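Every protein chain but one is kept in place in this view of the complex.
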Amino acid sequence: MKSVEIIIDGIKKIVPKRITILKIAQDVGIEIPTLCYHSAIEPYGACRLCIVEIERNGRKRYVTACNFPVEDEIKIETNNENVVKIRKLILELLIAKVGYKGKVKEYAEKYEVEPRFGIGNDDCILCGLCVNVCKEIIGVSAISFSQRGIERKVSSPFEKEPTNCIGCGACSFVCPVDAIKVEDIKNERIIKKINAKLELEKCKICQKPFIPKKLIEYIKNKLGANVLLDIFLICNECKGKNYVDKLLPFSLTGGKK
Amino acid sequence: MKRSKIIVNVERCFACRTCEIECAFSHSKKNNFFEFMKNPDRFPSVKIKKIEKFITPLRCLHCDFPSCVIICPTGALEKDENGIVIIEEKKCIGCGMCAIVCPYGILNINRDKKIHIKCDFCIERLKKDMLPACVLSCPNKALKFVEFREEYEKIRSR
Amino acid sequence: MKKINSFEELEKLRKKLKGIKDKEKIIISVCMETGCIAAGSEEIYRELRKEIKKVKNKEIKVIKTGCHGFSEVDPAIVIYPEKIFYIRLSPNDVKEIIEKTIKKGEIVERLTYKDEKGQIIPYLDQIPFYKKQKRLVLSLNGLIDPENIEDYIYYGGYTALSKVLSGMSPEEVIEEIKKSGLRGRGGGGFPTGKKWEYCRKAEGYPKYVICNADEGDPGAFMDRSVIEGNPHSVIEGMIIGAYAIGSNEGYVYIRHEYPLALKRLKIAIEQAREYGFLGENILGSGFSFDIDIVRGGGAFVCGESTALMASIEGKVGEPRAKYIHTVEKGLYEKPTCLNNVETWANVPFIINNGWEKFAEIGTDTSKGTKIFSLVGKVKNTGLVEVPMGITLREIIFDIGGGIKENKKFKGVQTGGPSGGVIPEKYLDLPVDFDRLNEVGSMMGSGGMIVMDEDTCMVDVARYFLNFLKEESCGKCVPCREGINQMLEILNRITQGKGKKEDIEILKEISDFMQKASLCALGTTAPNPVLTTITYFYDEYINHIEQKKCSAGVCKDLIEYFVNTEKCTGCTLCAKNCPVNAIEGERKKIHKINKEKCIKCGICFTICKFNAIERK
Partner (left out) sequence: MRKLEVDKILEKNGWSKNKIVGILQDIQDSYSYLPEDILIYISEKLNIPLSQIYSISTFYRAFSLKPKGKYRIKVCLGTACHVRGGYMIAEFLKNKFGILPGETTEDGLFSFDTVNCLGACAIGPIVVINEKYYGQMDVRKTEKIIKGLENEKNKQF
């Protein structure tokens, strides 16, 4: 038996075994809120916001949709009263930590959360997306969690400039609460949150610094001989201009030149 | 619709930017145009740009051997069976490497809005036998959706 | 060559050992484990060795052993074969013991245990502390030298292994364990045989066995004592388990705060290897298995199985979702069977004596015995092994001798930070996995902390949450943030700033954490809070409404002052006050400056005339 019949919010569905509840919900078109989930990254199960209620043999349990693999016939409730209650409290606790920011704000409004524990002003909800994207996808592990418990935080080694960081900014992009800002100032890319400072390469044509040298190295290593290497040294603005010949076939002149 | 491309007759482009707006609106989650204009939730993936002597709506050229697809660390970018380079936005982590390797400087990501700006040939419309939004909307018919090789050869031979 | 290559050779060795050991007429065993050493048993041991040498009698032997369990009276010695028990010794007592007891066979009365009425009880077995105990796992503790494998072999060690390897199929072993009804002693109480069976049937190779010796519950030291006293029982259990599930690799994850246990375990594993119980082709059976020791890094959460495995893999000890069980995907994503120290140590007994002998002890659902560390405000603190089903009252009052200084019993905390406080009305509750769960606590690994009238229950709840706040890994929101918020509320209550709705909020967060936390640390964290609210509701109300801590523990709700009638002006309190808050000249009545006072209570404990009072 490779597949199994489940009921999700009253909808019967036959699904392959070990598929996650979140994937089923996405297929059916049911929205489940997530903070620490990203489809390119292994589910981490830390924010618990995607919690749903499952019923198996009459016993109810609460599991996280992002990483719960369906094994047998279960009934899933993704949005009942109990589930909403849990989600509200999670959001309330997060508001006590970071206040209304990014996706937390979005969900807090959606679930009409009334904060009882105050409104905090930290920047990070410790969802782990930045750490995991850096480790799993980019593969450089420039940053990690440090300390534990309530002291836990995202940081670079020794809170110093992370030697492994290539300045790609994926950490910033995946952050659900915009805790990580990437700024290009003069000839440096600065990611303050993780103490990163990266020297930028200048565009060969306009001389404007535009891309971290380390990022170019990284891409070169990854692509090998697959691509014209000097493309990396030209900024996006100048690329079009430089490659006018190559662009021409696609932007034809209508024939009456 | 295999190996289709959008080509531009640059002489007909007035830089009116209708294609940009239509592109963004057609990918928007909003149904009402005015609502969308008030608070746009999408960036256009076609951009009017001046390149040397002419102005042209630049958009992804869906290269035959796209470096962006090769470099993408999450597999968010993929070339489908019709040769269209498509992004699965959910999988995008915004590392921006595709933008760096794009030879034409067309791909872009927006870190603040957390979206990737990438032409998908309006694949959802194509499935419904509709033309891509930019092509359909151009008031001066500067854009054309064609089976590329044939058209290219046609023009070449003139 | 010490290596034993067959079952026959093992029996031959045992016979040889019998020949040697039977000549040892008198054995003086000195308890030498962390607690006893701290109490000063090392000096006693040295002194004994020195004095015995002078006697020049080869029939007398002094050995270092693991704990006899009665920690309260350490340092202590037992003289075999009569089991004469001398307690609270100092090095000066040694000479007298040699002169009177060893040479003449007389009892030194002043060194013996005396009961409530002052009755002298010279023999170990007759002491009430031991009477109601049933020692299976601890049977050899205090009898064998844990650093000498031959002691263990002499007393029947590794017979179970030899029995298994020479004539039982893995399935038969699993069946035996299943029938015995043994349940995991680490806290959860999962049936051990079933776990082994699942792991055996799981696909994948290699398979691993792990011994969880990361005993982190504050107030619990059962596992430390078993390893320090009889490490081979654990090793033997692990080898049998490995054979049953089809594993060739094992790990012991041991707490870093236990240096002596680590040392003894290392020695034991080396010796087991030397004698051929570990390594290739064990006892010529063709089965191979070896054990590696991994030291914990000092994180309570690593007692959780997935966190422990992450730690062995060289990662941060963060738990992960257990939706796919560790018996299927555990260490390095391979089938893994993890049991705690005490569980492994039970295995040889079951194999040796048959499941029936084990299953006849205990209750319907909980078989065998359980070791508890009985500590806190109880008279006889120490390690006790009791049959399941014994009542809490029997443990605390019969074995434990009741409450210290004859104060009033208030509650007993079991299961560590995951457990709860059980009040007086449940004292007659039989100790078994399910019954303890019913009242909101749990068996846990076996810590049993007795609390008297001077213990503030709000403070106890606060204490455990504070502990967990420091020990939570911080991965998931409910545990990390939930504990933090609950602690804030409890802090407020102990400061007299609590509101009545706080109790409801505490309950709400508790319920939420039980449902939403990632691992057992989070789901059980509210237990101390919930049980204290349920059973000691009045105390919470007292703190909130009357702003009073009746136990006199919560600093902000008490005040220290000098009883002017009793104060003699000895200046002792003033000298010892860390913040110089006590003023007064010699022989004149002293006064506490309330603004400076940090309410540390030093003056209260230090005053010889009870002139410092607290309100």
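Labels A, B and C are assigned to the chains in the order they are written; within every chain, residues are numbered from 1.
Just so we're on the same page, a contact is a pair of C-beta atoms (placed from the backbone, for glycine too) under 8 Å apart; a residue touches a chain by one contact, two chains touch by 3 or more.
Given the structure is predicted, the values throughout are model-derived calculations rather than measurements.
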item: Displayed chains contacting the withheld chain; value: A, C
item: Sole residue of A:Gly45, A:Gly99, A:Pro162 or A:Pro176 that reaches the chain not shown, by the stated touch rule; value: A:Pro162
item: Residue, one of C:Thr101, C:Ser373 or C:Ser441, that touches the chain absent here; value: C:Ser373
item: Residue in contact with the excluded chain [from C:Tyr113, C:Tyr130 or C:Phe221]; value: C:Phe221
item: Options C:Glu470, C:Glu488 or C:Glu613, residue touching the unrepresented chain; value: C:Glu470
item: Sole residue of C:Ile4, C:Ala160 or C:Ile312 that reaches the chain not shown, by the stated touch rule; value: C:Ile312
item: Contact with the hidden chain (one of C:Tyr243, C:Phe300, C:Tyr426 or C:Tyr560); value: C:Phe300
item: Residues of chain A (touch criterion as defined above) contacting the omitted chain; value: 135, 140-148, 155-158, 162-164
item: Interface residues of chain C (partner: the chain not displayed); value: 34-35, 37-39, 71-72, 74, 215-221, 224, 256-259, 294-300, 311-317, 373, 375-377, 381-382, 413, 416, 447, 449, 451, 455, 460, 463-464, 467, 470-471, 473, 576, 578-579, 598, 600-602, 605-606
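By our rule, only the chains that are shown with their structure count from here on.
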item: Chain B and chain C: spacing of chain centres that average the CA atoms, whole Å; value: 68
item: Gap in Å, rounded to a whole number, between the CA centres of chain B and chain A; value: 24
item: Centroid distance [mean C-alpha coordinates] between chain C and chain A, Å; value: 44
item: Chain C - residues contacting chain A, complex; value: 299, 301, 316, 320-321, 323-324, 469-478, 480-485, 488, 505, 508-509, 512, 515-518
item: Chain B contact footprint on chain A (complex, rising order); value: 38-41, 133, 137-139, 168-170, 172-174, 178, 182, 211, 215-216, 219, 222-223, 226-228, 231-232, 234-241, 243-244, 246-247, 249-256
item: Residues of chain B touching chain A in the complex; value: 5-12, 49, 51-52, 54, 56, 58, 61, 67, 70-71, 73-76, 88, 90-97, 99-106, 108-109, 111-112, 114, 152, 155, 158
